[in-house]
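Every protein chain but one is kept in place in this view of the complex.
Chain naming follows the written order as A and B, and within any one chain the residues start at number 1.
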Amino acid sequence: MNNVDNLINLSKDLRWQIGDDFHDNLAEGIYADAAEIVKDSVHKKDENKKLRLDATIDRIVTSRVWGFPIMFLILAVVLWLTIVGANYPSSMLATLLLDTVHPFLRSMAVAASFPAWLSGFLIDGVYLAVAWVIAVMLPPMAIFFPLFTLLEDFGYLPRVAFNLDYLFKKSGAHGKQALTMSMGFGCNAAGVVATRIIDSPRERLIAIITNNFSLCNGRWPTQILIATIFVGAVVPKAFSGIASLGAVIGIAVLGMAFMFFVSWGLSKTVLKGEVSTFNLELPPYRPPRFWKTIYTSLIDRTLIVLWRAIVFAAPAGAVIWLISNIHIGDLSIAAWSIDFLDPFGFLLGLNGVILLAYVVAIPANEIVIPTILMLTVMVTGISGGEGAGVMFELDSVTATGDILKAGGWTLLTAINLMLFSLLHNPCSTTIYTIYKETKSVKWTTIASILPVILGFIVTFLVAQIWRLF
Amino acid sequence: MNELNYSPLTALLTFLGIVLLLFLLFRPGKGWFWLIQKNKESSRKVIIEDILKLLYHSENEEKSLNLVDITRTLKDPDDLIIDSINEMAEHELINLEGEHVKLTQAGSEYGLRIVRAHRLWEKFLAEKTGFAEADWHKIAEQKEHELSDADTDKLSARLGNPQFDPHGDPIPTNTGKMANVTGTLLSEMEVNSFGRIIHIKDKPDIVYRQILAENIHIGSHIRIVEKNANRVVFHSEGEAFVLAPIVAGNITVTELKKDVKVEENIARLSMLTEGETAEIIGISKEMRGESRRRLLDLGFVKGAKVSIELPNPLGEPKAFLIKGTSIALRNNQASKILILKD
Partner (left out) sequence: MEATPKSACEACPQFNAAGLKKLGVNTTEFDFVVALAGNPNTGKSTVFNAITGLRQHTGNWPGKTVTRAEGAFEYNEQKYKMVDLPGTYSLLSTSEDEEVARNFLLFGQPSVTIIVVDASRLERNLNLVLQVLEITDRAVLCLNLMDEAKRNNLEIDTRTLARDLGIPVVPTSARFNKGIPELIQTISDLANGRIVCKPHRIKNIPKNIESAVQKLSTEIEKEFPNIPNSRWLAFRLLEGDSHVIEMLRKGELIEELQ
């Protein structure tokens, strides 16, 4: 293979002779060829530069006056359609999977004379967790992703990146992060996948690590429920709706603030040396093909993410059932863990139940509230619920509030839970996705640990200051 | 924890204490942790290599140094420096001729190796990382001590065996060959002469940062407009620059013959206003590595027509119409694309 070495050495010598301009010259040469060819074969019949409609739309959506209001309006409409629109199919799915199929499976298990531990493990643990994730996750994603994809295919989203890039640049990030962040409002795992549109290594890592600060679909219901029970209750009845809505929006905005702050911090510290480039093409507007877009976004985004979530939720359901039903001494593992976590929870203005729920519900934020309710009933011994290890939710908001208050919850617990729900580690689906996208243990670890540390700090500070006054 | 003993105030204070401790330990650049690490690093080897480099550079400028010069220039403790110099003399890296310290052949070769590692590192930082220009020298100062000869060759190969570092200094080959830089100092150019900047000295730091802040860079064509004891004024790429002579003395220029056509009307893409069209002349040498390639691939090549397609509600990025497509660029990119307005 001596000749090969000669070849390589020859190329080195030649490169030395040509100097640094090789790439410039080659790129210029290719474009010069292209220009010659085009001159031969393309003829323009008249000189109107661009479709007039395109130009008009661009002037409006990027105008100083209308650009930002239009953007916020569209985001608000998409989120509203998602959250409100998902309620109906979600409750239908819940009725079907939780209220009809679950008892049916149980009775089947009795009929087949399964031992209690087996039916508990399989039906109350694995099945219930999976059913829950499907019921809560599928409808919002099935609404959010097609809407988002329609905007994307139309060509509006690159204009959003264009409008907002200046703000993101200030924190060392890329304008396209506005889109991956919005995608995170649907699902953080999908948001992390969407960072592929950012082709600069540093900005892409920033977008991946900070995506978790977008409140995802799995966390919106938790926020709304807790805000309604606790925040709505401290103001006069007439304003309770507005107050709880304000609290939820406040948390989402706080998330964005953290996103900017952490992006800035990352770009100034650990990511300082990563390569950073910028380019953004503004493609022409093209009318999306409605049905096709809906079909493909369901297949490409919704179902893939849902499948990953199910894969992770199944073992979590099993774990939740097991820790509630395996006893060491006279207490279950869950009860031991709660006792152990309680002091720590107290420092953070939370409690052991919440912390344990977040530990076992890593796979999906959707099952945090059902797990908290089940554990609260279990440790307080009040009536309600369906037995150890069986997650449940109540139709009545007041009844849910009663259980939580019996578990010792105060307004502080509620606010800190809302904060902690925003600032904790990403769900395991997202962690796995981050690993697949970055192929780096280091960045996956940072992306997983950083938010939870922030969560501890913030809830801790809020708790201490709250108690001071 | 016993909730009776707990007071939120103590908890808060404990927390603040921990934060303060962490801050003192890990404060960027000045934290104790970093200082301890740095102390460990400034071992004998590093000092020796720094002395070799210092001697190498001054011998190139035909200045000779004595012990006092060395201890004054390097920031390490004097006794350590003296120890190192004695050790170097033992290993025949230097000769002590009375007060003066001279490099031996071996010492000179060693010094050259360090210079090579340093300049390759700067080239690497410029081409393959996102570190700011002002930080390159400092990082390379540390990294130059960590490379073995084989590592240096590998780094060089990875960069395509470059001839010059980003400041325009020649990079020695592994056999010690070095391209020549011959030029005139900017402060010594005649009024109305044309030139191309080929080298910018990165020391002293204050002067270098000032040059960087002015956006003066290697490869730019310049014309001297005015020169006196207080200032040097020159035009470059559509802008006028005013420098103190001492700053201008840090910039080296090769003089261009009068018949070389120098475009006087060159401007930067960032100066284009809506409604104007322009032709691209090229991309400034300051744009390097991946960012430069990206721009070329997107069609920002010599001869392309460009105009503003869409202004931005926040000022930047602006979208430019280039070869039939709108591409948004930030101001710091547009300011590195040279144009000729129509």
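The definition used in the following text is that contacts are C-beta pairs under 8 Å (C-beta built on N, C-alpha and C of every residue); 3 or more make two chains touch, one makes a residue touch a chain.
Computed from a predicted model, the values in this text were never measured in an experiment.
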Chains shown that the absent chain touches, full complex: A, B
Of the residues listed, A:297, A:400, A:413 or A:464, which one is in contact with the missing chain? A:297
Which listed residue, A:4, A:65, A:238 or A:328, touches the chain dropped from view? A:4
Hidden partner sits against chain B at residues 158-160, 290, 293-294, 296-299, 323-325
Since one chain isn't shown, list which residues of chain A touch it in the complete complex. 1, 3-8, 10-11, 14-15, 17-18, 22-23, 25-38, 40-46, 48, 51, 149, 152-153, 155, 157-158, 196-199, 281, 283-284, 286, 289, 292, 295-297, 299-301
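Assume only the chains that are shown with their structure count from here on.
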Roughly how many whole angstrom separate the Cα centroids of chain A and chain B? 41
Give the list of chain B residues in touch with chain A in this complex. 1, 3, 6, 8-9, 11-12, 15, 28, 125, 128-131, 160-164, 282-283, 289-299, 301-304, 309-317, 319, 321, 323, 325-330, 333
Applying the document's contact rule, which stretches of chain A touch chain B when the two form their complex? 12, 15-16, 19-20, 23-24, 27-28, 31-32, 35, 49, 58-59, 62-64, 67-68, 162-167, 169, 175, 202, 269, 272-283, 343, 346-347, 460-461, 463-468
